[in-house]
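One chain of protein is taken out of this complex; the other chains stay put.
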Amino acid sequence: MRVVRYIGKRMLFIGPQLFGIILVSFFLVKLIPGDPAVMMLGPLATEATLTELRNEMGLNLSLVEQFYIYIKNLVLHGDLGRSWQTTRPVTEDLFLRMPATLELITLGLILGLLIGVPLGVGAAYLKRGILAKFSDYYGLLAGALPDFWLALVLIFFFYTILGWVPPPLGRLDFFTIAPPTVTGALLIDSLLDGNWAALGSAAGHLILPVVTLGLISGGPILKMTQSTMDRMLESDYSRYEEMCGLPKSIIIRHALRNSLPSVVTIVSVLYGFLIGGAVLVEIVFSWGGAGQYAVQGVLNADINPVLGFVFFAAVLSLIIYLIVDLIYFAIDPRVRG
Amino acid sequence: MAENSAAGTILNIEGLNVSYPVYETDPVRALRGIDLKVREGEIIGLVGESGSGKTTLARSIMQLISRPGRVDSGRIEYDGRDLATLGEEELRALRGNDIAMVIPNPRTELNPLVTVGMQIANVARYHLSLPRKEAKKMAMAMLEAVQIPDPTRRFKAYPHELSGGMAQRVVMAIALICSPRFIISDDATSGLDVTVQTQVLELLQDLVQQQGASMLFITRDIGITAHYCHQVAIIYAGEIVELASTQNFFDNPQHPYSVMLLSAFSHNPKLRGLWTKVVDAALEGAAESGCYFAARCVRASDKCRAEHPDMREMTDAHSVRCHHPVER
Amino acid sequence: MSNISAGHHPRTTSERVQAFLRALRYLLDVLRARPLFAVGYGIVVGVVVLAIFAPLIAPYPPETANPVDFLQPPSWRHLLGTDATGMDIFTRIIYAPRIDLTIAIAGTAISAIVGSLIGATVGYYQEVGGVPSFFSGFVMRSADVLQAFPVFVFAIALVAIFGQSLQSIIAAIAFLNIPIYLRLMRSQVMSIRRMRFVEASYVAGTPDRYIILRHVIPNSMAPVLAQLSVNIGWSVLLTAGLSFVGAGVVAPTPEWGSMIAMGFQNIITGQWWPSVFPGIALAVTVFGFALVGASIEVLADPARRRAMAGTMRQRRTKEA
Partner (left out) sequence: MSVVLSVQNLVQHFPIAGSRSVVQAVNNVSFTVARGETLSLVGESGSGKTTVGRCILGLIDPTGGDISFHGEKIGKKHNVRSRGLRGKIQLVFQEPAESLDPRIRIGVTIGEPLRSLGEKREDRNKRVREIARRVGLSEDALYQYPAELSAGQQQRVGIARAIITDPELIVLDEPTSALDPTARAEIIDLLIRLQKELNTAYLFISHDLSTVRYLSHRVAVMYLGMIVEQGSAQDIFSRPRHPYSIGLLSSVLLPNPNLERRSEVSLQGEIPSPIDLPEGCYLASRCPFVEAECNARMPDADDIGGGHLVHCFKHRNVIDEEKATLDYFERFQEEAEKLLISGH
């Protein structure tokens, strides 16, 4: 079937693209100044112990040899090396932290969709109404707000003044016992485990960060929905449906269905961006997500976490783009060919 | 106009003026006092060049003038009711049901994501409030009526998979499924190849006459009206300048613009020289007073430039809007 | 039908002046028809003017700490209050655009120029086959690789490598934005390359250089310009983010991101102004640039310009 051949072709591309990303990021990240050995043993360590540690970590080899070892470990054992900050294998760290980031982004984008799509459709349909005016302002404003600043403002109102929300310190209260990690997403794990206390606490901590991401991502989603719906409602076929006397609700439904591909595209672009882009919100809410882990890696010249994060992020982005293509396949017969 | 014989008048347009506001200058007057009567079962050809207002007229009948155009004055009476007084719901019930439109480039005007069969069925479903299965059966019957090759397979096809001719037949199926009493064909065959065009025109004429419907056939190609219309109306700069039965019109065209149009089709340089005045395009139709065609007319006199001519009935079923019509 | 703007085109100086006045009046009408655009131009001009004349307007020196009155709430002496080190927030806010806007505009300009040129050449030679199309394929694949990178982490890495100087942040932002313009210009050029008037020039033997510079690039400028102003806004946000994480502009240089970061601890204990005011200034500036981008998009697209003209005409008849 054409779909299978299409996916096959895309899978073929994923391999080389991933290799390209790892290649570029490896040689780029290696340029980050700062000597890990000194970082680990502190400034007082003698030169001998430092060189001995460097040899142990293979830093004395040429970059190409280091790259060869890195790739061999990754492909054969799925080992992304060890982080000197957490002293644990990077793969383990990421499997712990990435779900936190993904849970946050996924819920944030869902909220963004709930805000953006209905508002966009409404604004496109009631052209002159106040809704159209409001969504114009909101679309532009949401794109202009710095997400870390909005997080601070929300914390100030809902925590410092109103106290409706738990303090912005991580994903769970100290005294709540975390559910056994199955998916890594606290809401799901606590549901699976039936641990209602953890569920309540996790949900409480999620509110502000998800609202931050939702309000921010709602902007571009709204703008894309509104502009595409506008174009679709002005299109020849919508006009012809009007001429055939089809009820307004049907015309809108058809226009929306034709606008879905572009909404799906913007959501996939946002999702790819937020994997690395939500790090500021993570820092404000000390979320302990993967982004934060990578940023710490860069700031402290801890190479392996950065490379590991880039690899994970790249794999996720490529998977997302594949899903988007499949959705295109389902919606648009022209793509099916 | 000859008093209408047995058949009643289904559409009566009186003094219709439509204009589009334009920045910095006066609004562009697309229609400047259209008077047109269409009797039941009659096919009337409306011939005009681009910018003459023929598409605006089609959309005015459907009360769907594209923004920012607006109706300045005049009445459109359909089946005895003034369309301007009807509410949005009543108009919606008419469009596609009683008044249907056949459009020129169907492949861009059909919904790309819905199968062709369903698009035909949808019109029947909503106007005749039929259950889904019933509407699909009717749509299939319609596909066979428009002689689409292999209708069962085409039913599930998408618009981009159809050839020009097939897409045109689908649009005709959509227009005729609710057996409308009045059909507007807005240059419906302009996108087609010559051989396919003849097949589609034959089919359109048969189906319209089978249902006893009447049709306003809008086109740039005067040749078509000679073979497929009962009446011919020539429209220039937003007003009808000549109206006659087809035989009368082609035997004795009287308005200088009609003759100029026919001479253009004859590709005879000598003939065209007689009836065409070389003029700077900028002045075309710009005259507000007097006859709008005066600037390009070889027979224009001072009277033409001063006084705007009215439609005058010359002989039975033949009227002209000109101070010096061509006599033979 | 009559062609609406008949009459010949300005050649003598007096006619050129008239044409200029007419264009000015048209712009004023546009701004009246869409107040949102007027707001946009107002903000951008305001921020730039404030930044240039900051030394004259600002009541206090921007970078000297004054521990005596630290964390003062907004008052007549300190319009927007002071931060933890006692520096006047209003002063630093109007000085900040000097850094933020310079970085954003320089970075975006470089990426727009470099990205557009590469994009135009790649787009033009993509279908020519042979070595050029291999080269374009290679460029596009590397653009894909760059864009698969998590943007923010990549920015921090670049700054860490090049050092935290102004130039290195500008370089990082430029490098990040190049793929956007490259992709935008390439798709524009590939569609325009197939236009009839380009084919006519090609057949007439007109050299490629002339076709690219005279036909292809001018016709693809509109979307690039609209993207430019949106991109400047986005770069300001990125610069602020970098400073917030401590990877961008280093304190005490006045910069919105680092100001918000400095006020971060105080917010939990109730002093909101050190973080909130710089954030508002930043958001308003980015909002202004987004509006300018939106206006360029509308003015550059003839169809939407005509639609707007219709509404302006009605407004004018109501007044007359």
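Which chain is which? They are A, B and C, in the order written, and residues in each are numbered from 1.
Criterion: contacts are C-beta pairs under 8 Å (C-beta built on N, C-alpha and C of every residue); 3 or more make two chains touch, one makes a residue touch a chain.
Here the structure is a predicted model, which means the values were calculated and not measured.
Only one of the listed residues, B:Val123, B:Leu261, B:Cys304 or B:Val320, touches the absent chain: B:Leu261.
Contact with the chain not shown here comes from a single listed residue; of C:Pro35, C:Gly205 or C:Gly270, that residue is C:Gly205. Although one chain is hidden here, its contacts on chain B can still be listed: residues 49-50, 149, 163-166, 193-198, 220-227, 246-247, 250-251, 253, 259-272, 274-276, 278, 280-281, 284, 326-328. Across the interface with the omitted chain, chain C contributes residues 3, 5-6, 8-9, 11, 195-197, 199-207, 210, 214-215, 218-219, 302.
One rule holds in what follows: only the chains that are shown with their structure count from here on.
With centres computed from Cα atoms alone, the innermost chain of the structure is C. Separating the centre of chain B from that of chain C, both taken as means of CA atoms, is a distance of 49 Å.
Among the residues of chain B, none is in touch with two or more other chains. Looking at the complex, you find that chain C touches chain A at residues 36, 141-142, 144-146, 148-154, 156-157, 160-161, 230, 233, 237, 240-241, 244-247, 257, 260, 263-264, 267-270, 272, 275-276, 278-279, 282-287, 290-291, 294. The residues of chain B lying in touch with chain A in their complex are 62, 64, 92-97, 100-101, 103, 105, 108-114, 122-123, 126-127, 158, 160, 174. Chain contact summary for the complex, chain A toward chain B: residues 236-237, 239-247, 250, 254, 257-258, 331-334.
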